[in-house]
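Just one protein chain is left out here, and the rest sit where they should.
Each chain gets a letter, A and B, in the order it is written, and its residues are counted from 1.
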Amino acid sequence: MKSLAGPIIGAIAFALIGLQPCGAAEPEPKDGGTIVMATTAQVQGFDALTTRSANRETTMAGGLVFSNFFTRNDKGDRVPDLGTALDSSPDGLTWTLKLRPGLKFSNGAPYTAHDVANHFQRILNPSRNQMFAAATGSLKEAVAIDDTTVEFRLAYPWAAFPSIFLIDNFLIWVMPTEHEKTAGPDLNRRPIGAGPYMMTEWKQDDSITFEKNPNYWNPKAQHLDKIVIRFLPDPTARFTALKTGDIDIFYEPLGKQVVAARGDKGLKVVEYVGTGASTVNINTSVPPFDDVRVRQALAHALDRNIELKVGFDGVGTLATSFWGANSEWHCPDVGYPEYNPEKAKALLQEYGKPVKIVLQVQPTAIMSIPAQLYQSFWQKVGIETEIRSIQGGPSYINPVLRGDYQLAMWEVADVPDPDFQVYQAFFSKSGGNITRIKDPVLDQAIETGRRSLDVDVRKKAYCDFSKEMALQMPILLRMQSNYFAITLPRVHNIPLMRRGLVRLNEAWVDPR
Amino acid sequence: MMSYFLRKLLRLGVVLLVVAAASFLLMTLLPGDVALALLGNDATPEAVAQVRAELGLDQPLLLRYLHWLGGFLRGDLGRSYITQVPVMESILDRLPVTIELMLLSQGLALLIAVPAGVLCAYKAGSRIDQFANAVALLLLAAPVFILAILLMFLFALKLRWLPSTGYVPFMTDPVRNLAHLALPALAIALAEWPSLFAVLRADMIRTLQQDYIALAKAKGLGPAFILFRHALRPSSFTLVTISGLQIAATIAGALVVETIFGLPGIGRMLTGAVYNRDMMLVQGCVAVISVGYVLINFGVDLIYALLDPRVRQ
């Protein structure tokens, strides 16, 4: 068994995820020009120890400056970037990363295995590590073997580990050792990376400008002279700015904007259905939700097609598990509760006590409108719902992490490996078990999925997981993670928006 | 005049000290541990203690206040816990945007409100007056974001006269700077002029019944001269008060307009800092905004004295 582990792990690590047919053949790329992209939130910075987390905007900006060790093309194939190979020892405890020889940082300094090892050791520093405990999993240490070889040592085998090197991820943003040591508090705002673009100007609250990195290893892939990321928090303003040509692209449009843009020859819609879903978390540790019948009743009472129509303007796909039809982890029949108000009433009658609940949402249209729908559906089966509106950010997240909530609207992220989605949030002994579910069947499935190195075993485990979730209902599923961007027709070569990220690394534009 | 100025200046100093202490205490006494907010809820006690020591949170309150006040007086408000950027640097970045927006919008509002208020007071009860009052009432009821979006739709999207969003510093390109600020300033001005108009009109109608206006007429002076040279100044007290309040409110209150037009102003930064629990930044913003309020009030007091010689005594 052990002798087989190596090649199998390779297969898992770069499994095809979110496979979609390619669009029409793209014309020859043109060089030059500028892309302006509007963002919905601000870039936090480029130093993991300072930012401690990375929102989507931060991840996109970092992707330009630091690029990746490996990327996936639209077919899901692994493409080497800063790295050329990643192999594991037969026991799965030691991984060896080979770097592309001759890499340079944008400031001209050589990019070596020592910089990579130094960066990981800095992140793994025990006094800070709790921030990244979930993300760094069983990783213990990183050691530079020579200038182009880094060895990663794990505490126990971890199937999802190679994914760290495959996705845009703030943990792998390696800066020159010298810079990390001397820049002090400015490190966060003065990134130096080996990616295709380098940051040239940061206007806080306004925009960040990137220009071509002259030291990038692959100049053929650098088409744009300049990329500007502009913070534009108002959704209507973003759409107007696109139509007036102030910006070239924005993501996370409103449903009605997608509908409008589809009928507008001057605009282009980019769409991607990822894994993950929008959800309503249920705190299973407090009454009445400690009774599974109440949780099931909540699900049966909802007509999700109405939500799709009203809350999302009919744009999107209803989720029955975290992995939709596009995903290789998709499980066709999980038995997610159908709309059946009579059944909901019967379950509540069986439960026997009146049910009054509090639903935590953010004051955004995408949450508050569906929340009101839920309220009225639940009203019909005799559940009284109070909607509690809390602005997004720590004040929204912390009560859920502490278990100080009843129901909360949430999002399960689109990530390349299911382990990231299920282990922390649903394993009974995990510190981040947000629904407080303690279910032996789920635990068994999660554990198997995490430890096994056999793809088929893992697929079956995650199928079991989805079916048990549909029975236990620790979360209500809403929409499959659908990602949209609207662009001007001049923008080309935007790859699949995995995790909702717009990757501009190899984009190009027609001249204005 | 000098003694009035000195008296006000002395009071200004005292108020500023109180404001500084209040903004420090406000943020310090708020519940919630900064270290926990930074490290997450799973943080070990040792890590929390280490971060608290790094931030100086383990020192006594008074010492921390004196330290903070010393920095405040030197213009050093510390560094943001979240981005590590010096707070003063962030504020100085945004302040020009906010001040420019504040002056432009209030200037525009006065430019609409003063002639309209004077004319309508002069022609009180006429068609023009009724029309202006109806428009003012309508705009007073319209939320500023509706005005902002309508203006953007009309001038940016349909007519393409002005850019829809964004900001260019004045020193980089004055023309583009004004083009970018025109719509935001107009949106605020449209929302603010009705109250200025209403108080000026009411005060002006009262002034126009005064004997000294009758005397001015009896001197053979023309209506424009009488309205602007005789009646406007004595009618401007409430106007100046409201204008001062509106200017002060624009420092932190232009949030909606800043958000829609993508302007990097203080209001948006403060809101962001609150959501991120970026206490140092919030504290710095609150201090600077409070100082702004106090300075504007000081300015309003000085304008009172300029308007009416009787105030100076």
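Following the convention adopted for this analysis, a contact is a pair of C-beta atoms (placed from the backbone, for glycine too) under 8 Å apart; a residue touches a chain by one contact, two chains touch by 3 or more.
Keep in mind that, in the parts below, contacts and distances are computed from a predicted model.
Just go with whichever of "Phosphoribosylformylglycinamidine synthase subunit PurQ", "Multisubunit sodium/proton antiporter, MrpG subunit", "ABC transporter ATP-binding protein" or "D-methionine transport system permease protein" UniProt uses as the name of the absent chain.
Result for the unshown chain: "ABC transporter ATP-binding protein".
Thinking of the complex as a whole, which visible chains are touched by the chain that is not shown?
Contacts of the unshown chain, counting the full complex: B.
Touch as defined at the start, partner being the missing chain; which of B:Ala20, B:Cys120, B:Ala216 or B:Leu239 qualifies?
Answer from the full complex: B:Ala216 touches the omitted chain.
Given the full complex, what residues of chain B touch the hidden partner chain?
123, 125-126, 210-212, 214-222, 229-230, 233-234, 307-310
As a convention for this text, only the chains that are shown with their structure count from here on.
Which integer distance in Å separates the CA centroid of chain A from that of chain B?
Comparing mean C-alpha positions, chain B is 40 Å from chain A.
Residues of chain B touching chain A in their complex?
37-44, 46-47, 50, 79, 82-85, 90, 93-94, 149, 152-153, 156-157, 160, 163-167, 259-265, 268-269, 272, 275-277
Note which residues of chain A are touching chain B in the complex, please.
For chain A paired with chain B, touching residues are 38, 42, 44-45, 47, 50-52, 127-128, 130-131, 133, 185-189, 203-207, 230-234, 236-237, 240-241, 243-244, 246-247, 391-395, 398, 401-402, 431.
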